[in-house]
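Complex shown without one protein chain; remaining protein chains in place.
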Amino acid sequence: MNPKDYRSALAPVWCPGCGDFGVLKGLTQALSDLEVPTEKLGMISGIGCSSRLVGYLNAYSFNSVHGRALPVATGLKLARPDLTVVVVGGDGDGFSIGIGHVPHAVRRDVDITYAVMDNGIYGLTKGQASPTTELEVKRGMGLAGVDERPINPALFTLSSGCGFVARTHAGNLPHVRQMLREAIQHPGFAFVHILAACATYQMPGYAEKLFQRCEMLPDDYDPTDFSAATAAADTTGDRFRLGILYRRPVEQKLAAPADVTRGRADNWSPLGGATEAEETAPGDRG
Amino acid sequence: MNPKDYRSALAPVWCPGCGDFGVLKGLTQALSDLEVPTEKLGMISGIGCSSRLVGYLNAYSFNSVHGRALPVATGLKLARPDLTVVVVGGDGDGFSIGIGHVPHAVRRDVDITYAVMDNGIYGLTKGQASPTTELEVKRGMGLAGVDERPINPALFTLSSGCGFVARTHAGNLPHVRQMLREAIQHPGFAFVHILAACATYQMPGYAEKLFQRCEMLPDDYDPTDFSAATAAADTTGDRFRLGILYRRPVEQKLAAPADVTRGRADNWSPLGGATEAEETAPGDRG
Amino acid sequence: METGANAPSTSRGTGEDRKTKKSVLLTLVGSGGDGVALLGDLVMWMAAHQGLYGMMVQSYGPQIRGGESAAIVRIATEEVLYEGEEADLLLCFRLSDLARFRGSMRLHDGSVVILDAVEEGTLPEWLGRTGRAPLRYPFATIEEGREVPGDPKNMLALGLLCRALGWAKGLAHAALEHRFGHRPQLLARDVAAFDRAFASGEVPALPRLVGRGVPLVVENGNEAVARGAMDAGLRFFAGYPITPSSEVMETLIDELHGRGGRVVQAEDEIAALGMVVGASFGGVPAMTATSGPGLSLMTEMMGLSSMTEVPAVIVDCQRAGPATGMPSRTEQGDLYHAVYGGHGDFPRVVLGVFDVVHARDVMHRAFLLSETWHLPVLVLSDAYIAQRRQIRDPIIETHEAPRRQRWTEGDGPSRFSMDQVTAPFRVPGTPGGQYMAAGLEHTPEGNPTADGDLHQRMNEKRFLKLETIAARTRDWCRTLGVAAAPKGIVAWGSQYGVLREWVREHPEYRAFLPEILHPFPLAALTEWRKGLESLAVVELSYQAQFHHMLASLTDMSGARSIARSGGLPFSLSELAQRLEEARP
Partner (left out) sequence: METGANAPSTSRGTGEDRKTKKSVLLTLVGSGGDGVALLGDLVMWMAAHQGLYGMMVQSYGPQIRGGESAAIVRIATEEVLYEGEEADLLLCFRLSDLARFRGSMRLHDGSVVILDAVEEGTLPEWLGRTGRAPLRYPFATIEEGREVPGDPKNMLALGLLCRALGWAKGLAHAALEHRFGHRPQLLARDVAAFDRAFASGEVPALPRLVGRGVPLVVENGNEAVARGAMDAGLRFFAGYPITPSSEVMETLIDELHGRGGRVVQAEDEIAALGMVVGASFGGVPAMTATSGPGLSLMTEMMGLSSMTEVPAVIVDCQRAGPATGMPSRTEQGDLYHAVYGGHGDFPRVVLGVFDVVHARDVMHRAFLLSETWHLPVLVLSDAYIAQRRQIRDPIIETHEAPRRQRWTEGDGPSRFSMDQVTAPFRVPGTPGGQYMAAGLEHTPEGNPTADGDLHQRMNEKRFLKLETIAARTRDWCRTLGVAAAPKGIVAWGSQYGVLREWVREHPEYRAFLPEILHPFPLAALTEWRKGLESLAVVELSYQAQFHHMLASLTDMSGARSIARSGGLPFSLSELAQRLEEARP
């Protein structure tokens, strides 16, 4: 299927120039690359401009409530391991109200991809500070909480034990596509931090500066090296390193990542025994 | 005042042998060392066996609801910077239901001490897995979530940007006393991870083994070295290193840690202008 | 007592009647370590084994472990749902432990009292008086004037109890074997202690109860809820521990996996219900269980389930609130929240549990409604049901698990079509069924809208479910007593047990208890009320939530409210006093 086959009929309500357009495009490309059947695709989000994305996809989508996409996705994936489950949302949705669910989703290591469109602001509610808003932005715009340090989503997930952490920029379409593809392929919880500027509520010049601050990880970077990853995730030097920051070696995986009860998962059939012909083994994302 | 002057008349309801007794004792000693006036002491907790502790102190105490001690304490300290505010609670209270508040309390860097009594289990609700329950305990006792990695509270707070992180063991009274004292003295958010075994719901032999796994940080350890702290916080080698894992150098402190609005804090007087003679400047915990 | 609920009876009062009844009430009091809970469990097992019915409730002091503890066990020849008040036998190792239980136990003329021989004190006044002198038995092993570890007191006590009950030694051995068979040393020690007391004991005989001969089953309310849910098709459970509901999750951890399902302990209650909604969005019957504080936290997510028409079953074991309240005490104070809680208007169903046996049935109804009508169904149990152990008949046949109607290609209607009350569910994986479920108001296809007219029509569509359900659940209620009885009581939930006994003893009363609280079976109540001279609403809620809810639905101007805060459940004597006092 072509990338456009992954789009629904709905037209995005985003502002002209919004970074989220790039993510929508990159995601449809990645899904197309992986040939994920649309009926096997579960797209989950919370609330925010970015969370609107799930409605623009041809999928079983769930636009839930603010901050709760990860629990909904966890339930879906555990109950229906045959589906490909992707969660998208904003920096506020994921790292303010929803942050409590992140380390727990990470440690459960359920096979979900979580892509956060970080615009460093609350877009939908018109420009309040988010947990990733930088000090100078807060000072410049007179937002609440000027003296709070921003949260670094990549470092946060990494140090919570996430087995796959990548960073990309919504303006770099091939890279967004690649990162999302690799994340979806990763067997376990995968996090993709996408820098996606808000065209309406960020400081003037923000988008350009953000883009300039990005740099690709060197070709010889070893994503299995946890301490290198911690260093690469760091942004205190004002640089955003893009690429796969960390990918846990397969042999360090716990026995049955998706099986969070005692006992084994293969005894499982959704819908009270109504096993469907098209259902495949857990972990197999068809 | 003597340590016992910091005790209220209430007798603890803890089981014989509970690790929390040591924390109660160490805390009263630390408070006595610092000569904190009892009427200036705000003790906040959530719900759990450990959270009961605030009732055993002669203080303005608030035994709130499960997982919400940090917001309550943040509100109290911001509204009343003249008070010494200490939060205590359990591993479940702090790192399961309450975990979303931790990174935010950390980044606000409000001058609060947060002491978690980690028994690796839900005591009060009779022995379910907590986020710090180790894999072998879950396997041994058939608890939910055997294949989830435990959360490492010290590493979690450290990588969230906490300016003071210490670890101690409830059985080592002088050390508990010292760590709590230093934490309370730290100007900003301070976290103390206290290993405090549950005598009733943990696996047989757990307390002994836990104690044996502890080791003191070497004398020449430099607590201002962040990457050394990350290594020392790590417990994958089955060892718990005790001591001050990290203390941020004062010059790295943001200008006005307790002032989370724009503008400055010195304009502040509680109770709508009813300035009290005994009130002192923000940050001064007299 | 022997008469059926509908048979007229001339028995009156409480005292005389219960002394001749076919049941025996044992009250066992100790401190942590004395093992009175185990003692009660063993008695329950032995009763069930010989086909006797019974019920056991427990009570603890504030200590996490090691404090005072009481087990109240009533054994009977027919199902009992109320433990009663006046002990036929009181066993107490330490008189000082009694104080904590003031108000929850009482003696009668013929009560047998067993105390430790070393106890020199007398029974407290408030216990009431028995005509018999207490039996003093040397439970404690004393050496040089101090108590030392010796024979387990509860095993000695078991010996005496079997004597009093006239139960065979072999039955006790079987019970111990059943419980401790895997630890032979312990078993040998316990059997020896039991035998010693059984041999030596000179205990007055209690009324002999003859069992049905077939073994019955011991189950508590939480187990019943968990098993009822599994029978009704539950395949995904997410929960967060909280007293008194944690055992629902614990039972499912042990039992659901074998039935092809999965259990997750979530990080909090919001996540728990979130996971349930996610699993159910995936087409899998899913449930959570919690108590008041957790229910409050689930409020927003409950609205999401209703708005997105994703079925979810939420069990709430009520405890005394608000806030943390009194976690192990019972109350009926979550009714308002269950029926009215949550921002905005959305349909939900609320069911009430009467007792352990009913808990299994009600779970079937809960799944039937949620899977059929795609909305959240709340099941209100409470600490009194959750924490009791009840002996019940074995389950012979189970209902078939409800099945959600699935959309298939060509099936036509969009997910939120307004042409039917509930359109077939689009289960992920079904080709062509892709849609979006949104917490935003949406078109029939699921696309967000801010159109007020559509919002109104969507509300109409969603609330049509409640009307449809109401039409089908008109008779989801139980009545007690004879239709001619002039005095009426309306109540709900665990009041069923004590009211069943009340009505048996007071044939001038009849009672009405809804099984479905929302939408309320009003027609049935209206019909039932006819001819009543007086009406009282009985409930454990300070605000009289049930009474007020009824008043918003129908004329309750003549009705009296018998409502108080939770703690101990209503007893027959309290009811007698309150019904008397409340007379207009």
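Order as written gives the chain letters A, B and C; numbering starts at 1 within each chain.
Throughout what follows, a contact is a pair of C-beta atoms (placed from the backbone, for glycine too) under 8 Å apart; a residue touches a chain by one contact, two chains touch by 3 or more.
Owing to the predicted nature of the structure, the values given are computational and were not obtained by experimental measurement.
Undergrad: Tell me the shown chains the invisible chain touches, ordered by label.
TA: Counted over the whole complex, the chain not pictured touches A, B, C.
Undergrad: Of the residues C:116, C:223, C:250 or C:334, which one touches the chain left out of the display?
TA: Missing-chain contact among the listed residues: C:334.
Undergrad: Could you tell which one of C:323, C:395, C:471 or C:523 touches the chain left off the display?
TA: Of the candidates C:323, C:395, C:471 or C:523, C:323 is in touch with the missing chain.
Undergrad: Which chain A residues touch the hidden chain?
TA: Here the touching residues of chain A are 13-16, 18, 47, 49, 63, 65-67, 96-97, 99, 122-126, 128-129, 131, 142-145, 200.
Undergrad: Residues of chain C in contact with the chain that isn't shown?
TA: Interface residues of chain C facing the absent chain: 62, 103, 291-293, 295-297, 299-300, 303-304, 306-308, 316, 318, 320-329, 331, 333-334, 336-337, 339-346, 438-441, 448-453, 455-456, 459-460, 463, 541-543, 545, 548-549, 551-553, 555, 557, 564-568.
Undergrad: For chain B, which residues reach the chain that was dropped from this view?
TA: 8, 10, 37-42, 44, 47, 52, 54-55, 58-65, 68, 70-80, 82-83, 100-101, 104, 108, 260-263, 265, 267-274, 276, 278-279
Operating definition for what follows: only the chains that are shown with their structure count from here on.
Undergrad: Kindly indicate the chain pair that has more C-beta pairs in contact than all others.
TA: Counting C-beta pairs in contact for each chain pair, the top pair is A-C.
Undergrad: Using only Cα atoms to place each chain's centre, name the chain farthest from chain C.
TA: Farthest from chain C by mean C-alpha position: A.
Undergrad: What whole-Å value do you get for the distance between chain A and chain C if each is reduced to the mean of its CA atoms?
TA: That gives a centre separation of 43 Å.
Undergrad: Counting in whole Å, what is the centre-to-centre distance of chain B and chain C, each centre being its mean C-alpha position?
TA: One centre to the other, that is 38 Å.
Undergrad: From the C-alpha centre of chain A to that of chain B, how far is it in Å?
TA: Taking the mean C-alpha position of each chain, the two centres sit 32 Å apart.
Undergrad: At which residue positions does chain A touch at least two other chains?
TA: Residue numbers touching two or more other chains: 100-101, 104, 108, 260-262.
Undergrad: Could you list which residues of chain C touch at least two other chains?
TA: Touching at least two other chains: 253, 263-264, 267-268.
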